[in-house]
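One chain of protein is taken out of this complex; the other chains stay put.
Chain IDs A and B follow the sequence of writing; residue 1 opens each chain.
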Amino acid sequence: MMRALVLPLGALALVALFPMSGATFYVELTTKIMIMAIFALSLDLLVGWTGLVSFGHAAYFGVGAYTLALLSPKVAAAGLWSSLALAIGVAALCALVVGVFVLRTRGIYFIMVTLAFAQMFYFVFHDTKIGGGSDGRYVNVKPDASIAGFTPFDLDKPVHVYYVVLVVLLLVFAFLQLLLRSPFGRALQGIRANEQRMRALGFPVTHYKLAAFTIAGALAGLAGYLLAAQSGFVNPELVSWHQSGNVLLMVILGGAGTPYGPIVGAFALTMLHELFSTLTRHWQLWLGISIVLIVLFMPGGLAHLMRRVRRGLFGGGRDG
Amino acid sequence: MDIVAIQLLNAVQYGLLLFLVASGLTLIFGIMGIINLAHGSFYMLGAYMAFTLSSLTGSLAVAMVLGVVLSVVIGLVLEWTLFSHLYKRDHLEQVLLTYGLILIFEELRSLIVGNDVHGVPVPALFGGSIALVDTMTYPVYRLVMSGVCLAIAAGMYVLIQRTRLGMTIRAGASNREMVGVLGVNVNLVFRIVFALGVALAAFAGMLAAPVSSVYPGMGQQVLIICFVVVVIGGIGSVWGALVASLLIGLVDTFGKVLVPEYAGVAVYLLMAAILLWRPEGLFRRG
Partner (left out) sequence: MNQRHNALRALAAAVALAFVASPALAQEKVKVGFMLPYTGTFAALGNAITNGFKLAIAEQGGKLGGRDIDYVTVDDESDPAKAPENVNKLIKRDNVDVIVGTVHSGVAMAMAKAAKDNNALLLIPNAGQDEITGPLCAPNIIRTSFSNSSPGYAMGKVAADRGYKTVVTLAWKYAAGDQSVGGFKEAFEKGGGKVVKELSLPFPTVEFQPFLTEIASIKPDAVYVFFAGGGAVKLVKDYDAAGLRKTIPLLGPGFLTDGTLEAQGASAEGLLTTLHYADELDNPKNNAFRAAYKKAYNVEPDVYAMQGYDTGQLLAAGTKAVGGDMKKRDALIKAMQTAKIDSPRGPFSLSKANNPVQDIYLRQVVNKQNKAIGIAIKGYADPAVGCKM
């Protein structure tokens, strides 16, 4: 058990100490990666653990982000705790409503309708007066974290933002791990394994799926809120299907249905993106080729690869 | 009221063009069970082919003929090398792999033809406009577009309902294994269907090029709407694709002038409404 924790704890230590390096640009980049990791973890609840392939998860991510932007006054700060609660709430509500519609479908249909509903959100933000249109909207002043006069952290400082996001990532990770070990989580995994059987056993399968969909949406909204707070900018592309595709890729690349997979996937995909875009203007070509190769030859993702490597290095035995 | 008639013409023309692209998508879904996100890229491929070939040969018609031939070849090659490996994979892998393909196609286009926005001149034969009402004339080419799309729709009907190949396609859509067991070369049928789908999408791109301009990202815009067409019409149903495309054409065109802010959302609201009533589309096959 301890052996299995060495690598993750080591990585955590590295990440926790990174801001000491002082490279602001890269500290901000890592913050963004951690936010995407939260986003990917939320999607994995659906894809990896419940077997629901949602191609429209960016909708709730965007809703969380836009809620902050809409709540932020032009020249003052929004209260962090209240706006955060509201953002998560609105995202959860949207996921609930959409879930009622999309969970009527199955298989390919499900994938397509989740995509289509996300597009609906995209057009709401892109075309109507709610958002700032295609130009997006700004969060002019970062949210204020004070509670009763005490300000635990200042979101204007990149290093504070970094640690806040890191703590949230750890909390979300812990929450999901606990959830998955609970009866509810076990039921979800049962649904992924064999839905008919679960139904025969008397489980209200659709209700479980809807609950998972809503929780995933809420967590995505949390990630979106953090992104808006960090970058100070929201625009409809946050809700585009490219964003949905991106986060799905992160989950698969890292390894769906594994604890660390989404986090690893978020880091790996962003690193790949950075690597390719510094090398050439046509980085999308290499990214596309990488995706094709990964799907063809590495469907278990990096987590699967890691397991094989670890087994090779440390010998067989406990699967971990 | 003349104006309503003209807007109807606009709506039908848009819907028919959409049908051309979506029918390929729904056929590939229905027959082969493959979800292909790169379908929009074939549309873009067609448009860029129209641009480059018509600049080279000086004639859009010649470019179209060449383009269709090229698309069929490309479709056959793609199916043989890549897509045939996807039949056994699950939907998620298909989604991701074809998503990667979109990126590859976009960049290949960028490398080969560049990223500029291009216009394609309307063929001189159809370059005029007919006066339909006193203030405005209607471009002849748009009428030609609608006509060509209808002709192709009719041709597809004949192919699917009246030919041996069509029979095999319909059978394959219902039960692939049985058809294979009965001795039909299922792989060949799939290859043909795929190439047909590619050619349809590419042809639609070529047809639309003079009217919508040729620009990067045009494939992705049309792809999402095609998904909505398939969801509303039902997977595998060409008739459903036609009805859904026309519905969407109407909602989109009238939406743009009546409720411009909500035109984009309107199409999805339509889809949501239909999903409530028929979760598997209007004309779900077997």
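In the analysis below, a residue touches a chain if its C-beta (ideal position, glycine included) is under 8 Å from a C-beta of that chain, and two chains touch if they have at least 3 such contacts.
If you're wondering where the values come from, they're calculated on a predicted model, not measured in any experiment.
Considering A:24, A:151 or A:182, the position touching the chain not shown turns out to be A:24 (whole complex). Of the residues in subunit B, those that touch the hidden partner chain are 3, 6-7, 10, 14, 110, 114-117, 119, 129, 131, 133, 135-139, 142, 211-213, 215-216, 221, 253, 256-257, 260, 264. Touching residues on subunit A toward the chain that is not drawn are 24-25, 28, 126-127, 133-136, 138, 231-233, 235-238, 281.
Going forward, only the chains that are shown with their structure count from here on.
Averaged Cα coordinates give subunit A a centre that lies 33 Å from the centre of subunit B. Subunit A makes touch with subunit B in their complex at residues 47, 53, 55, 101-102, 104-105, 107-109, 111-113, 115-117, 119-120, 123-124, 126-129, 241, 245, 248-249, 252, 282, 284-285, 287-292, 294-296, 299.
Interface residues of subunit B, counted against subunit A in their complex, comprise 29, 33, 35, 85, 89, 91-93, 95-97, 99-108, 110-111, 224, 227-228, 230-231, 235, 260-265, 268-269, 271-272, 275-276, 279-281.
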